Every structure is written in C-alpha cells, then in structure tokens.
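Below you'll find the structure, written out as structure tokens, and then a few comments.
For this depiction, one protein chain was excluded, whereas all remaining protein chains were kept in their positions.
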Amino acid sequence: MKKACKPCSEAAKIWMQIPAPKRGDIVRQIGDALRAKLQQLGRLVSLEMGKILPEGIGEVQEIIDMCDFAVGLSRQLNGSIIPSERPNHMMLEVWNPLGIVGVITAFNFPCAVLGWNACLALVCGNCVMNHRKGAPTTPLVTIAMTKLVASVLEKNDLPGAIFTSFCGGAEIGQAIAKDTRIPLVSFTGSSKVGLMVQRTVNERFGKCLLELSGNNAIIVMDDADIQLAVRSVLFAAVGTAGQRCTTCRRLLLHESIYQKVLDQLLDVYKQVKIGDPLEKGTLLGPLHTSASRKNFEKGMEIIKSQGGKILTGGSVVESEGNFVQPTIVEISSNAPAVKEELFAPVLYVMKFQTLKEAIEINNSVPQGLSSSIFTRKPEVIFQWIGPHGSDCGIVNVNIPTNGAEIGGAFGGEKATGGGREAGSDSWKQYMRRSTCTINYGNELPLAQGINFG
Amino acid sequence: MKKACKPCSEAAKIWMQIPAPKRGDIVRQIGDALRAKLQQLGRLVSLEMGKILPEGIGEVQEIIDMCDFAVGLSRQLNGSIIPSERPNHMMLEVWNPLGIVGVITAFNFPCAVLGWNACLALVCGNCVMNHRKGAPTTPLVTIAMTKLVASVLEKNDLPGAIFTSFCGGAEIGQAIAKDTRIPLVSFTGSSKVGLMVQRTVNERFGKCLLELSGNNAIIVMDDADIQLAVRSVLFAAVGTAGQRCTTCRRLLLHESIYQKVLDQLLDVYKQVKIGDPLEKGTLLGPLHTSASRKNFEKGMEIIKSQGGKILTGGSVVESEGNFVQPTIVEISSNAPAVKEELFAPVLYVMKFQTLKEAIEINNSVPQGLSSSIFTRKPEVIFQWIGPHGSDCGIVNVNIPTNGAEIGGAFGGEKATGGGREAGSDSWKQYMRRSTCTINYGNELPLAQGINFG
Amino acid sequence: MKKACKPCSEAAKIWMQIPAPKRGDIVRQIGDALRAKLQQLGRLVSLEMGKILPEGIGEVQEIIDMCDFAVGLSRQLNGSIIPSERPNHMMLEVWNPLGIVGVITAFNFPCAVLGWNACLALVCGNCVMNHRKGAPTTPLVTIAMTKLVASVLEKNDLPGAIFTSFCGGAEIGQAIAKDTRIPLVSFTGSSKVGLMVQRTVNERFGKCLLELSGNNAIIVMDDADIQLAVRSVLFAAVGTAGQRCTTCRRLLLHESIYQKVLDQLLDVYKQVKIGDPLEKGTLLGPLHTSASRKNFEKGMEIIKSQGGKILTGGSVVESEGNFVQPTIVEISSNAPAVKEELFAPVLYVMKFQTLKEAIEINNSVPQGLSSSIFTRKPEVIFQWIGPHGSDCGIVNVNIPTNGAEIGGAFGGEKATGGGREAGSDSWKQYMRRSTCTINYGNELPLAQGINFG
Partner (left out) sequence: MKKACKPCSEAAKIWMQIPAPKRGDIVRQIGDALRAKLQQLGRLVSLEMGKILPEGIGEVQEIIDMCDFAVGLSRQLNGSIIPSERPNHMMLEVWNPLGIVGVITAFNFPCAVLGWNACLALVCGNCVMNHRKGAPTTPLVTIAMTKLVASVLEKNDLPGAIFTSFCGGAEIGQAIAKDTRIPLVSFTGSSKVGLMVQRTVNERFGKCLLELSGNNAIIVMDDADIQLAVRSVLFAAVGTAGQRCTTCRRLLLHESIYQKVLDQLLDVYKQVKIGDPLEKGTLLGPLHTSASRKNFEKGMEIIKSQGGKILTGGSVVESEGNFVQPTIVEISSNAPAVKEELFAPVLYVMKFQTLKEAIEINNSVPQGLSSSIFTRKPEVIFQWIGPHGSDCGIVNVNIPTNGAEIGGAFGGEKATGGGREAGSDSWKQYMRRSTCTINYGNELPLAQGINFG
C-alpha cells in the first residue's frame, strides 16, 4: 500500500492541474467503456456477489449513470463570489481538489459504491485509492473495472495511478486510514468498523465520509394502497437477499390493516423463487458467504430468545450454496435484536396505532439511513418529511426503502455516519473550500469597522 | 447539566415547530436588544477578556451583524426539488432542525463565537446549550447576553430554555459531549481538546463542528506593497495580544525584501502602546490569565532552545497585569516550536526564495485555518487560491490573516477541524438533510430500470 | 422628470460603489424607521386607498419584512466561480448594479409594491425613481415614505436622490419609459398599459419587469375541505374590494359540491359588513374612485348581456362613498367577460366535471398570475403543480389566490408579464450579469480546442 501511494501522490499533482471539464471528458470515456460492457459486468457482479442478474446489471447501470452525471458536474463545481463589506475587496469561495481519496467499499455493491465515489472524486480532481474491504470475495469485478479505467487513462496519456485498486485484507484498509497523504477516506460498511476507521482518520486530522449500517422501516398507514405496499416490502426485504444497507428490516403496520397486509405478504413470500441468481425468474439468490449463512442462523436463535415469533422462513435452505429462506418475524419493537442490522432477508413485523407512535418506533433505532411510509394523506406525508418526522437521510413515500436515484444525495444520519454520496452537493465532500478575500485597493479597512493603530 | 437538558428538550419541540421566518423575527429582536447595549457589552468584553475596546465593541457588532444576516436566512433555508427519473415521482431535499445544539466556546471571543453559532442554530430551529469552556473567566458577558436573549424570548411567550448557558468547569463540556439528546456539538478551542470532544461525540453517533487551533502565516512577496503588509502584520500578530485563532504567527518574507520589511516592523513594534485595554490608544492589552503569561515565558525558553533568535520583545512586562512584550523571533521553519500554536503575541519570521517554497512552508504545519499573501501579480494571486496554493480555510490577499467578514464561511482544514461558521452555507451544519422521494402515482417503477418480481 | 434624473444619476455613481452589506445596513435602518410608524402608515394607506385597516397595516408590514429580508440578501448577492476548460483561466459570473431603476406603481398597493422593488433595487446598488401612476390619488403615503427614506439617507450622509418619488400624471411614466439612463423599468398595472411601456422601453434597449393583470381562479374539488374553501374564497374575492391583482375572479366548483359551496358562500356574502375601512369589523370598504364604481356598473351590464346570472350583489350601494355590493355571477367560462379583469369584488362561478377540465378552464384566460385548488389528494396536488397543471406564476393548494409570502418569487406568466418580485432570485433582475474569464497564464489556449494561426 505504502508503495502504491507514492505514484498516486505523483499522479495527483498532474490530475488536479487538469481543468475540471477535461477531467469530465475522461469520466465520460470511462462511462462509455462501461456501457460497452454492461451485460458482461452485470453477469460478473451477479456471479461473484450472488445478487440476481437484473440487480447486477442495474448496479453497473448506476455507475454509468453516475459517469454521465459527473460529466455535467465537471462544468458546475461552482464556487461563489460573495459581496464584501469592504470597498475594493472581493470575497470568493473557491473549491479545490483534496489530492487522494481513499475508498473502502463492501462486498454487496462491488460496482455502484465505488462508482459513486470514484466518479465524483475524479471530476473533483482527486486520485482514487480503492480497497475492497474484508475477505477478497469479489475481486474479479474490481479487477475488470480497474482495467477498463486504466485503459481509458492510458489512451489519454494519463498515469494509471490516478485510479488504484487493492484487493487485500483489513491491513490495507488500516493503512489507508492511517496515511496522512489521504485527506479523505470514504468508508462503506458496518457502524462498528466505520467508527474505528473514523477515529483513526480523525487522529491524523483527516476526514471521513461514512456510509454505515441501516435499519430501515416501512410504515403502512390505514389508508395505504396495500398492493403497492406489499410489492414494495417484498422488493425491499427480499431483494439482494436482504444484503443492502437500504434493505427493509422493520415493517410497521397500522393495527387496522395489520392482518390483511401480513396475509398478503406471507402469500407472496411463498412464491419467491430461490435459486441461481443468473437464472431468469429467480428473486432470491444465496447469501454472499457461509459466514453470512451462519450469521443468519445465529440471528434466528437470538430472535427466538427475545420473544420473536417466526411467521415464515427462519431456516437455511439445505443445498450447496449459502441459501436461506426469506423470513418474517413478529416481534416487539423494543427487542434488542430489532435495534441491530442482521444482513439477511429477515423482516420484523410490528403493529402501531397512531402516526406519532409509528414515527417514534421508526426513529427508535441507532441507525438512520432509510425509511418509507405508505399513505395518501398530504398531512401525513408532510409530517413524515418534516421536523417531527423520520430522522433518516432517506425519507420515502409510497416507494420502498431501497432503490435510490443518483440525482439525490444518498446517505443517513446517526449511526449511519452522516455521509452523502451521488447527487445534490455530495461532490463538496471531495473538495476543500477556501474563503478567499482579495484586497485590490491601497487601503486596509477592517471588518466590523474596527480601527487598529 | 442533565437537569438543564430536560427543559431544553421540551423547548426544542416547540421551537422547531415555529415557522423559520417567525424564528428569524425573534433573532431580529435579539439583534436589536444587543444593538441597544453595544457600548456597554463592548466594554464588558474588553474588561473581562482584556482585548482593547475597539475590538471589544467590534466583537459585539459581529453578533449584531450575524443576527441581521440570520433574519434574511430564515426565509432562505432552502431545500431542493430534484427531477426524478421515475414518472409521477417527486424528489425533494428537505432540511429540518436537529433539536439541540451544544456550543462550547473559548475565552478569547466570549461574544462572537457564541453569536455565530447561536444565530444560525436558532433560525435553523434548534435550541442552544452554551458552555463557556475552561476556567470561568468571562462569566459576566455570558450572563449579560443570556439575560438579554431570555428577555426577548419571554416577551414573545417562548420558553427561556431555548437558549441556556452554563458557566462551569470541564465536566459540563464533557456532559454536553456525551449527551445523546444533543446531536451537534460546536466546539471552539485547541486541536487537542477538540479531538477528544470529537471522539466522545462520534462514539454516540453525534456530530461535531470544530474550530480548533490556527497557525497562520503571512507571505510577503518581492512585489508587495510593503506599507500595507507591515500594517497588516502588526494588526494580525499583535491584535488581541496574539490570542485570536487567526493571529498571524508566522511571517514569510521574500529574501529580497526581508530586511526592509523586518526593519519597518521592528520600528512599529517599538511604538505599540501596552496598557489598559479600555484606554484610548492602547494597542496591546494583557494576556487573559497568569497561566497564559507563564505559557508565554515557557514558550520563550523553548524557542531559544530550538535556535530562535529574539529580535524584539521576548519578556513579560513587570506590572500587575499579565502583560507581555510583542515579540518577533527569527527561526527556521522546521523548528518544532513553529508547528505549534503559542497563544501570545509572538511572531516567527523566516525567509524564502520562491513562491513554491513559500507555499510549502505555509502548508507545512498541522493546522489549516488562515493565511495571507501580499502581492500585486495576478498569476501569484490565482496560484495562491488554486489547487497548489494555500491549504487553509481562509486564504487572503493583501489583507491580514484575521478579521473575517461574516458573509463568508469561517473555519479551517486539517488540525483546525474542518468546521465552518457564519456565512455561506454554514447553516446546513445546524440542520439534518433528508432526500425524500414521493410516489403520487399508482405504479412502482424502480430506479436504474430494474425489474423485480 | 428630466431634471430629477440628473441628481439621481450622480447619486447612482456613489451608491453603487458602496459595498452591498453597507447598503443593506441602510435598508435595515429604513425598515426600522417604517416599523416605528407602522400603525400610522397603515391608517394612511387605509384612508387614502380605501382598504380595511388590517390590510393597510399588513401592507406596511410587508415592506418592513422586505427590508429585513433585503438586509440578509446584501451579503448574498452571490456570483459564481465556474470551472474553466482552459488551464490558468478562471471563469467568474459577476453581478453588478444597473444604476437607476424606475418603479411605476399602482394605487392599490401604494406601499408594498414600491417596497418590494425599492428594497431589492437598493441593496443591489441601484437608485430608485418612483412614479405613482395615473391620477394622483394616494400621494400622502408616497410622501410619507419618501420622507422617511430621505431622513435615513441623510442621517448616513448619503444623497436623498438615491430614492426619488414623483406624484404626477402619465407623462412622468412615459418619461421614465423613454429615458435611456434608466436601464430597468418595473411596472405594475394593466396588461394593456404594461405592453405599451414595454415597447417603449425595449425600443431603447432597456428592460422591463412587468406585474400586469391577473384573472385568478380557485378550483374546489369534490374532496375539498369546504369550510376552508369558503373562507378562502371570501377573503380572495371580497378582500381589498376585489382590487388586488391576486383577487379571485373565477370560482370553479366540482359539480358534486357545486350547490353546497355556493349556498355557503351566498350565506357568508350576506354577512359581509360594508363600510368605513378604518372601522373595526368592516370587511368591504369602498372602491378607490368613482371611475372604479362606474366601471363596476358597466361591467354588470356587460355580464348580463353575455348571459351572466347575478346570484348576489350586482349593484352599487347608495351612499356617499364608492361602495359596491360583493357580487357573485353564474356564467359560462367562455363568456368574453370572463377573460378580462374587472377590478371590483365580482366573482364568476362555474361548474366542472373532471380535474383536466378544471385545469383547462383555469388556463384558458390570457392572464397567468395566481390560482388555487382545494383538495386532499396527493395525485391531484402534484398534477396541479406539474407540467400539465396550472400555468400561473402562483399555484396554491388549500389557500386563497391572494396573500403571498415575501420569501417566494411573486409574479405571473402570459399577459401578467413574466416579472418576479420579492423573494427567491428576484434580485437578479435588478442587476446585470457578466461572464468574466480571466487568463492569468502566459498562453492562449482556445475553447473547444480550436487552433488558430
């Protein structure tokens, strides 16, 4: 790692001098290179990670979308000119590149999370040092992407070190966290590890962009379109085998429609086709590793010991892969298990009587990533998105907790870490801001009208 | 502290429901109440803190300016409507209040720093819990301000707990740092303590806004307006007895004008009138405490032991107050003393040959708050504010390192902590952002064109 | 007028040089001066214009709000720094003052419209030449305001010509329209006169900001809160005796609630107290002039001749003042009278079957100022504010067509003229924008990669 950082530092000096719109054009070429390999990369994601093919392709599409978005952004990394209170002074707010951005990503989105970070980091003038964290279980997609990017850089006579990837153990992540040449570390993973990375980075006065655990609820109000809600819960709870940070883990049902929704849900859960993720029609592929499967089994034990009642699923599937059943558990919102993120297709169902109560349950977990409500009442919608509503970074209405668009800022509050990726002004985290005041006159008037000497 | 947090929490529920422009009107009334007491409060600052009267009044003026600014802001805490890629969907980026903001401030700006934070926190819909940190040496100004604010709140039938102040020991700061009911802690002080506060707040998944140590350089190029530079250095190095976070601590002189600038500087240093800060004509009041004076004496010893040559000053003034001489030291940019912030009117002078070298020295310290260059060449100005220029949060040209306007964002990078206060989009740190997607149709199209089930 | 323009031109040179935040402080003082006279000015508006006292005071409050808003704005008239595609180039978007802004206002808002324009024009660095248009029927309020402003300017050693008012005939308006020293003319009045002013100003390559006729509809859907709707219609149709540009002139009722709403409305119309606008409890004061009353009578004739059926009112009140009855007319949406603005408390009621039909009727008039819908269905709300919804500049839900807040942009499309006043980025109309590219290097790279010579 240390050796790799040197050429990256050298490359950074070159890259940050290239005008942003030219950097944007490189990112456009990267997008085109990915677009030409969309199907192949999608299959590779599916194969390595285990998610079903439409999701694998969707993930690659997401980086391509990010590339297109970043191209436009490369002409809009705007600073501000702010009126100065002093004559013959100009105040400017200027955004400059950071240098190198470390990107530590997780197995579940081997493409998209890197893409979000890399596209923005690159147009903002930074080099990227990528580390696929933990056991190196998805190396091929990383290698394929790195090669594609390298070929574009080389075609433009630029050093390949602008985009460097590592597929190694935790020691690489630690080295990135400690390296003072890396002013920003973008980390995606658990709240626990994220907190440790943050501490290490902060101690050397670096910055973190954290995308940590989610524990996302869907609230179904009594006036909801139940069919829409049931479809959404299925996608949000079972999709990617429950291994998205935005997976729905908690389902809060108004008492008046509790049984109705549950019955429909149990019905569709029965029809979920489990199997080869590359096969058409499969909705639920395997968990990523055997450790994940064991974790699921352990989770089931804990749930039961805390009073959870398994309504469907609850077991691993006897087969060669790491398949588990899609699971629904009836449980109290106060059970300790409900406060934690179990990375598997397990959904906790609970009942509520009032909107206020539902929002309190929604906000009662340490995490604050995503949340959804199903309703048709404007007063409920606006309360939900207002000061006394959901405390999450993503606050949806009549759509699932997962499946964000790149145009908005993606990320969450509290134990989710507070970072924002993709759209809106997320790019600002990849740059440093200076407030510049230029005196082009001959006098020295002081702010706040002070006289000195 | 714990007891005080309860009424503050209750008050927060009320305050965040009040429409922002109405909150702005309360802040306007606070501004008017301060304006009516400008002279008195200014004297009080001067008396307690030790800064000269024009600076004491300037500091109060700064909160008044912030109040006026915040009133306008109360109608501009704008979210965004972002085009959704899905038909019948609307994507909104909404900003909501946090609840309670803890503000831990330092002795040197008893009014302004609280004002910056409180004005923004209040219009953003938050209650403020203020703690004047360390030894309670400036309690009167805090008490006076708190009373003024309370009287405005009461006149408007609002709970006084919206704005709560503590004048106590470090245990109060720790309690604020640990309290999970306080999502944001704004801390002004040393890098060392700031880092500890940050760790405590992060461990409970809270956020910090840090304004930590500065170690600010002024670069004087060979083409500079030397008279302007000398006046600026005097104000930046001697003003507030060197006890500003933006105090100029390092002076980088181009070799060709080194002696000339130094001679002029030594000349004006001799004329600095030391004495009662309330007296007209005084430029240098006492240090804040006897501990500060001891710290100065210890600093002088260290400087000498590291090869520093004292060109003027270097001693305490034999008198009843904590007066010290304005001091200029010739020293290598590599001396360890130069990397640290000595909170006293001590200026390190060094020589350079090229702009590149000067910028490297400027950026070679852990802190990254403020910096200035004196030059009349556009190519130097634009390099200085560009990717290979100063790495500070404040990057000035032909003005001192201190004396920021409230319209810009105030704060610094690296060991200075990364927070931004006052103008620009600093208010966003006092709010939480949600990316809200509302589906008002009957269908469930997924992002990235995914098909599921 | 010509003579007055000279000192105004001289004053403009001084005023535009004053830093914007200092200009903001002057506007703050103007706001405070108005606040001190709120009740008196409100009574004067009521007395001269004829609107009821709460509306008179509300109008003065609106300028005060604008002053407060403009103070904040004076530190936020931000330009942009845009990334250049060329190395060693910086691209800036700079906003500069225009010089003089001509403001031609109407009788019905003698304070507010001037205030909207003047506050923005002043902080943007422009002098104001105000002309109260048509018969000089509201001179006292203009004189009072001008004196207040002058006293503030003088107290600050600034020329009074920064704010100049004329109370004269149409020839003054024409002189303003023709004067090449006035780059922007802000005109409030009828579409017919506005069009003429626009042509005159355009011929000399000046710009117009037009706030012309409105013809505003309220749609009540079958699911509406009828009580809320009826109260809103009353305020929107009868308030200010129907002499607001945002007065509701057309009421579109879903057939299923047509009779119910109408019955309630006829009931409240009967209780409207007509009389002295200064008296407590009065809801409907006189029309502004006897010409207005005659116009009302003529309008009634036309309405009847086009098949309109008068359900209540329809006559002048026999008394000394220019009082008329609040009137409701049942009429076809195709009647020519419905396409025009009759400046009196006359409301056209019509029936519709579908949302699509209601929106078509709403959009079928030449004017495009304000519009409201009453409904509780999100799909209706979002369609109403979307691409196939209302084509007006103001698009409300569950509130009347009138009573805008200053934080948003006020104005309308089509024959309403397209101008925007008050909040949002309305200030940009009062400034000129330059796209500045600064080459601080030694080379001459061309955009789009062109080689020349």
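Things to note:
By written order: A, B and C. Residues from 1 in each chain.
In this text, a residue touches a chain if its C-beta (ideal position, glycine included) is under 8 Å from a C-beta of that chain, and two chains touch if they have at least 3 such contacts.
Because the structure is predicted, anything quoted here is derived from the model rather than measured.
Of the options C:7, C:58 or C:321, the residue whose C-beta touches the omitted chain is C:58.
Considering C:50, C:83 or C:313, the position touching the chain not shown turns out to be C:83 (whole complex). Mapped onto chain A, the interface with the missing chain covers residues 21, 24-25, 28, 68-73, 75-76, 88, 90, 378-379, 381-382, 405-407, 423, 438, 440-441.
Within the entire complex, the positions of chain C that touch the omitted partner chain are 13, 16-17, 54-55, 58-59, 61-62, 65, 80, 82-86, 89, 91-94, 96-97, 125, 191, 195, 198-199, 202-203, 205, 207, 225, 228, 231-232, 234-235, 239, 268, 283, 366, 381, 385-399, 403-410, 413-415, 417-418, 420, 423-424, 432-440, 442, 444, 446-453. Although one chain is not drawn, its touching partners on chain B can still be listed: residues 17-22, 74-87, 89, 92-94, 376-378, 381.
As a working rule, only the chains that are shown with their structure count from here on.
Centre-to-centre, using mean CA coordinates, chain B is 42 Å away from chain C. Chain A and chain C have CA centres that are 45 Å apart.
Between chain A and chain B, the centres computed from C-alpha atoms are 32 Å apart. Shared interface positions of chain B, defined as residues touching 2 or more other chains, are 381, 405-407, 423, 438, 440.
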